[in-house]
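Only one protein chain is missing from this complex, and each of the others stays in its spot.
Then we have chain A:
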Amino acid sequence: MPNKILILFAHPLFEKSNVNDVLVNHIPDSPNITFHDLYQEYPEFDVNMQREQELLLLHDIIIWHHPMYWYSCPPLLKQWIDIVLEHGWAYGKEGTALKGKLLLQTITTGGRKENYCSTGRDRFTIQQLLEPFNQTAKVCNLTYLPPFVVHGTHSMTTEGYIENGKLYRQILEYLENKTITPEDLSGYQYFNDWFKTKLG
């Protein structure tokens, strides 16, 4: 049984993002993968809770795909989290709707990977910065995987975009068709690093 993947994509200026254009274009055309463009669906931030919850129930792996803005996600994804992950449904005593599902973040940053450490410009590692998301996932009974990150997009060439696009496609195909044992990934900061070991 292939896994059903829901990509919740949030980018307020998608038409001007080169890297995300390439990444999104590399998403495999599969009946098991749903690409859900939040800024296209809810330009007025009126996220439809019912519809979103139904979508979540139909999928096994949830991906929050967004650029890193001010060490967080774009506001509409936060709005989505606020509205959709409801008490009594996603968390709380009776909130078990998402139990057993996997959560992956696909993140793009303009700055380079080296900046994201205690001695770097951004002072924190990606893992540290994403703790709020990790914790949200935990509260909602989701299994949080290390993030897939594309760093340094401001200084990236077209070849770089395409290389990452191809990688994203491989990852999605892997997630679709293979079973993931979350414990295997526990030592990894980045999904990228773990996936390298799978590629051999």
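The definition used in the following text is that a residue touches a chain if its C-beta (ideal position, glycine included) is under 8 Å from a C-beta of that chain, and two chains touch if they have at least 3 such contacts; residues count from 1.
In the analysis below, contacts and distances are computed from a predicted model.
The chain that is not shown carries the UniProt protein name "Potassium transporter", picked from "Potassium transporter", "Extracellular solute-binding protein", "3-methyl-2-oxobutanoate dehydrogenase (2-methylpropanoyl-transferring)" or "Transport permease protein". When the missing chain is restored to the complex, the residue among A:Asp21, A:Glu41 or A:Glu86 that touches it is A:Glu86. Listed residues A:Glu15, A:Asp46, A:Glu159 or A:Glu183: the one in touch with the omitted chain is A:Asp46.
For chain A, the residues touching the absent chain in the complete assembly are 44, 46-50, 82-84, 86-88, 92-93.
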